[in-house]
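With one protein chain held back, the other chains of the complex are shown just where they sit.
All chains are identified by letter, namely A and B, in their written order; residue positions are counted from 1 within each chain.
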Amino acid sequence: MPDFAFLRRLGGNTVDRLWRLGVASRFFVAILLNSGTALRRYPLTFREIWFSGVLSLVIILVSGLFVGLVLGMQGYEILTRYGSDTALGVMVALSLLRELGPVIAGLLFASRAGSAIAAEIGLMKATEQLKAMDMMAVDPVARVVAPRFWGGVISMPFLAALFSCMGIFGGWLIGVVMIGVDEGVFWSQMQAAVDFRHDVLNGVIKSVVFGVAVSLIAVFEGYDSEPTAEGVSRAITRAVVTSALAILALDFVLTSFMFRESP
Amino acid sequence: MSDDFLIRIENLQFAYDARPVLQGIDMRIPRGGIVAIMGGSGCGKTTLLRCIGGQLKPAGGSIRVHGVTVNNLDQAGIYALRRHMGMLFQFGALFTDLSVFDNVAFPLREHTDLPESLIRDLVLMKLEAVGLRGARDRMPAELSGGMARRVALARAVALDPALIMYDEPFTGLDPISLGIIGQLIRRLNSALGATSIMVTHDIQESLLIVDYIYFIAAGKVVAEGTPDDIRRSDDPFVRQFVRAEADGPAPFHVPSENFAVDLFGADARGMQYA
Partner (left out) sequence: MKRTTLDLWVGLFVTAGIAALLFLSLKVGGFSSAHMKETYSLSARFDNIGGLKVRGPVKSAGVVVGRVTDIRFDPETYEALVEMRIDARYRFPGDTFASIYTSGLLGDQYIGLEPGGDGKKLVTGDVIVKTQSAVVLEKLVSQFLFDRAAKGQDSK
C-alpha cells in the first residue's frame, strides 16, 4: 500500500491553518469586546502608540526618503523617454499614495513594531506574567493585548502618511533640486492629477486596514505562542512572515476594489 | 457562612485530554492554616492549585471556596473570587516592564480607586514586610531570584487576600533565601489572618512551617497529617519521601515493558531467567 504521508501532512497542515484562522478570528472579537479598558484608561494605549509608532519613526522616515529618491531617479529616466518629465511629480505622488506608502510602511511596521509586540506578549506568556495577571483577576486581553492592538492600529496610518510625505520630498529633491524639473509644474501637475477621495483617502484606508491586520497578527502570534524561548522566537518569525503575506494579499484585494475602472 | 474550613474539595477529577491527572481528591483546608500539598514532580499538585484558582475546569467533583463552588462559576464569578486570592508563581512572574514599586502597586491600581498617596503608603508597607523597601525603584531584571520571589510575595498579598496560594515557592533558591521565604510565609499568614496552600516538594522546609500536609501520588491523596504525624509515620511512601530514598512505593521507573524485551526483542522473553 502506498504511503500517503506527504498528502496526510499537507491535509493536516491545512486543517491546522484553518483552525488557527478560526481561533484568530475569535481572538479578534475578544479584543474588540474587551477594548473598554484600553480606551477608558487611554494612557495604556498611549504607551503603545509610543512603542509601535514613535519607535518606528526613524526607520519609516529614512526608508521613505530613500524610496522617494529612487522613484525620482527611475521615474525621470522613464518619463524623459516619452518627453513627459513634467509628470514626474504625478508619478511619484501616485505611486506613493496608492501603493508604496501603505505597503512599504506596513511591511516596515510589521518587522519593527509587529515583531516587538509579538516578542513582548510571547515573553510575558513564557514567564507566566499573563497567568499571574489572570490570577489577580485582571484580564490579560483587556490589559495587555487590547492596548497594544489599538496602539498599532492608530500608529499605522500616521506612519504611512509620513512615509509618503518623505517619499514625495525625496522625489522633489531629485526632480526639482538636482535634475531641474520646473518646481511649479512639478506641484501643479501633481495637484491636478491626484484626487483627494480616489487617491489620498483610499491610501489612508489601505494603511488603516494594514494596521489592523499587522497588529492583530502580532498580538495573536504572541498570545498564542508556546511558552518557551523557542516558541517565542518562532512566534516572532511567524508574526513578521504572516503580516507580510497578509499585507500583500490585502493590498491586491483592496486595490481591485478601489481603483477599478468604471464600466 | 461560618465554616471552619475555607476550602472543601470532594472527589475532584481532572484529565488533560485522555490522560487522567487527578482521580478523586478529597481535601479540607481549615481557616487560618498553612497546608502543604506534596508529591513527586508531575503528580498533579500544580494542577490541583490551578483548579482551586479556577484556571482549570475539573472533569468531576467539586471545589468549594468560601462556600462558593468554583467549578460552576462563570468568568465574572471567578474574577470576583480571585480578588480574595493571592498567588505566588514558581519564579515570581513579576511584570518585567514595571519597577518593583509598580509591580506591587499593580493589583491596587487595577482593583481600587485609591489616591496615589495611599497606594504609595500601602506598597511601602508591603515592601517593608518583605524587607525590600529599599529596592522599590529597581527593575525585576536587577533582582536576585530570592528577592524577586519576595517582591512577588508582596504583590500577592497587596490586596490582603483571604487565601494565598504558593506554587513551588522554594524552587531554585539558596538555603538562606529559602529560610527567609519560609519564615515570610508563616509570618504573613498570621499577620493577615489568611489561609495558605503551598504546593512543594521541599519536605524539610515545609515540616517547619506548615500545619498540615497532604501527600499526592498518581492523582490521589495517599497520606495526610500534621508534621509530627508525618515524621513518625510508618507509611512507606511518606518514609521514602521524607528520607529522600530513590526507590520505594513511588517507582523510580516509568511503567514500561520488560527491559530485556526492550533490549533484545521478543525472543528474549524466554531467556529472562536463563
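For this structure, a couple of remarks:
As a convention for this text, contacts are C-beta pairs under 8 Å (C-beta built on N, C-alpha and C of every residue); 3 or more make two chains touch, one makes a residue touch a chain.
Please read all numbers here as calculations on a predicted model, not as lab measurements.
The hidden chain, counted over the whole complex, makes contact with A. Among A:D85, A:E128 or A:D199, only A:D199 touches the chain that is left out of the view. The residue touching the chain not shown here, chosen from A:A38, A:V67 or A:L97, is A:L97.
Listed by residue number, the positions of chain A touching the unshown chain are 46-47, 49-50, 53-54, 57, 93, 97, 155, 157-159, 161-162, 164-165, 168, 187, 190-192, 194-200, 203-204, 261-262.
One rule holds in what follows: only the chains that are shown with their structure count from here on.
Centre-to-centre separation between chain A and chain B, using Cα means, comes to 43 Å. Those residues of chain A lying in contact with chain B across their complex are 120, 123-124, 127-129, 131-139, 143. Taken in their complex, chain B has these residues touching chain A: 53, 55, 78-80, 82-83, 85, 87, 89-91, 93-97, 106-107, 110-111, 152.
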